[in-house]
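Removed: one protein chain of the complex. Kept in place: all other protein chains.
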Amino acid sequence: MSILTINNLKVHYPIRGGLFRRKIDVVRAVDGLSLELQRGETYGLVGESGSGKSTTGRSIIGLEEITEGEITFEGQNLSELRYRDRKEYYKDIQMVFQDPYSSLNPKKRVKDLIAEPIRNFENRSKEEELKRVQELLEIVGLSPEVTYKYPHEFSGGQKQRLGVARALALNPKLIIADEPVSALDVSVQAQVLNFMKKIQKDLNLTFIFISHDLGVVRHMCDRIGIMYNGRFVEEGTAEDVYENPQHIYTKRLVAAIPDIDPENRKEQAAFRRQVKEEYKETEHNYFDENGSVFDLKPVTDTHYVALP
Amino acid sequence: MWKFIIRRIIIMFPQLVLLSVIVFILAQMMPGDALTGMALDPDMDPAQLEAMREDLGLNDPWYIQYFSWLGGVLQGDFGQSVAHALPVSDLIWVRLVNTFWLSLMSLFFVYILALPLGLISGRWNDTIADRIITGYTYIGFAAPLFIFALIMLFVFGFQLGWFPTGGSVEANTGGGLAYFWSKVYHLILPSLSLALIGTVTTVQYLRSEVIETKQKEFILTARAKGVPEQKVYTGHVFRNSLLPIAAVFGYEIAALISGSVFVERIFSYPGMGQLFLESIQIRDFSVVTALVLLFGVAAIIGALLSDIILSIVDPRIRIK
Partner (left out) sequence: MEGSQQAETLAEKVDMEKSPPGWKILLTEILRDKIALISLILVVSIMAFVYGVSLFLSQDEIVTVDLFAIHEAPSSDFWLGTDYGGRDIFGQLIIGTRNSLTVGIAVTAISGFIGITLGVIAGYFGGTIDNILMRVVDFFFVLPNLLIIIVFIVIVPQYTIFSFVLIMSIFAWMGIARIVRSKALKERELDYIKASRTLGSSHTKIIFKELIPNLSSIIIVTMTLNLAANIGIESGLSFLGFGFPESTPSLGTLISYATNPTTLEQRWWIWVPASILILVLMLCINNVGQALRRATDAKQRRG
């Protein structure tokens, strides 16, 4: 059974203008996106900035107002729920934020930061709460000695571990990680990623991994959706997307992944030139007259591409 | 830009209406009405009095009274002054002119002082000159205007005797140039007192703006491409530091309004602020109402001007 289904999700923002600031147009941040997520898989949402990948993540967790469409989590349509009832469902969905510096309240000690969700949902005594906090710290690889420190006393990677610990506090089923490593030094990125992968395996979590870094996504994800202008251009397993990209946009993205091996340098360059040529010739085939993306069409069982 | 200005003017109208409502309510709460202003025969027949009330519309519901009052105000009719048995508008007119000159002179001093002080302490920050100027702004920010004005009067008016200690013009100066100079002479001390306190905010803004601007990349670029230091300041830093001056202009107007009440009292300067204090002391409420309204309108227009100037100087505001 799928854990999360998104059906034709649209998130539009009004543009106001003119003398009286009336709504004159809308920005279509997400414009008709559908997605199905299996329990225990890691799904990568990829796209350039402004493609609507973060907005999608935020609307799943209820931070964005949905204009149209349904989000169904474990059989329950979330947008139908009233605010009070929502809480119970949102308990099972948690988020790891992009910026570890601003996502932790600088005025709170680690103990209070991580205990926040516990206090909201569970009735624990002080000792139990402390025990749980230190347990979580251990899971994310921090020593319990940091319990009474403030966030500014940690490095970026450590802060992100705190963010993960907080997200894990309620034993969620789905975690949305919104560019969790893009604010970190490259040297610690891999460390944090590996640790997240390990946690996902250990706790059997479902992950939505939002990123603009194709290398990172390939490392992390089972299935991948490529977004452009609020819509999917291609969706499939990691292998489908990386080895057999069908849409020109995906091809260009894949061509742009740097390869560290100098042996392949020539092939890589040739591949890039080839994609560039193809793009020049066939670009119009992939987009309709308004420049927007077509609906997804199946290529294989797992592989979907937006073609006319 | 025009869109911004028009929108800003549209916002101003509800403000004016709200102001008029508040002033009207205040006026209703004050004791006395239009009849009290007419110096009537105290032995008048109550029935006749009632008839006059009816005639004047004093028995009408409040909104009709409000609109007839507003109609009068728009035509410059503020009613009768009880104490002076004069139309309020006549009484105010002379004072309005005096206060206008006082404000103008103060504004002049504010900017004459603020520009060099702010620019010097910003350009050469952390030098002795900057320390002195910053010290002055600290004291000026903390010192209440009325104490400062009293000290000015005490030192320059009484002890040194350089300036007149009261009034707006010497008696018997005749007309022409002598009259004009006498007026200016009387204005200097009060407007300087206002300005020396009032300029402090602008100096502080200007200083921090210059310091911030001169560290920006485009200034470094200008230096790097060999623009002479003097030109860097006149051509780049200064221009970009003018914004705060426009930004605090509205604030200056508001500060001048309350400031003029104190300064006119201390220097016995016959302006609107002084008239306000006199009138409220003798409970001449029709004058008080008119003055509150006029000062309010002045402040609203000041804020409008400030925003418009800001939108002209700073293109970013327009887009917002």
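Think of it as A and B in the order they're written, each chain with its own count starting at 1.
Here is the rule we go by: a contact is a pair of C-beta atoms (placed from the backbone, for glycine too) under 8 Å apart; a residue touches a chain by one contact, two chains touch by 3 or more.
Everything quoted here is computed from the prediction, not taken from an experiment.
For the options A:Val26, A:Leu81, A:Leu130 or A:Val299, the residue in contact with the chain missing from this view is A:Leu130. Within the whole complex, the absent chain has one touching residue among B:Leu26, B:Ile188 or B:Ile211, and that is B:Leu26. Residue A:Ile61 is the one among A:Leu9, A:Leu37, A:Ile61 or A:Leu78 that touches the chain missing from this view. Touch with the hidden chain on the side of subunit B covers residues 11, 15, 18-19, 22, 26, 29-31, 138-139, 141-147, 150-151, 153-154, 158, 165, 250, 254, 257-258, 261-262, 265-266, 276-277, 280-281, 283, 288, 291-292, 295-296, 298-300, 302-303. Where subunit A meets the missing chain, the touching residues are 61-63, 87, 90-91, 93-95, 97-99, 102-109, 116-117, 120-121, 130-131, 134, 144-150, 152-153, 163, 166, 169.
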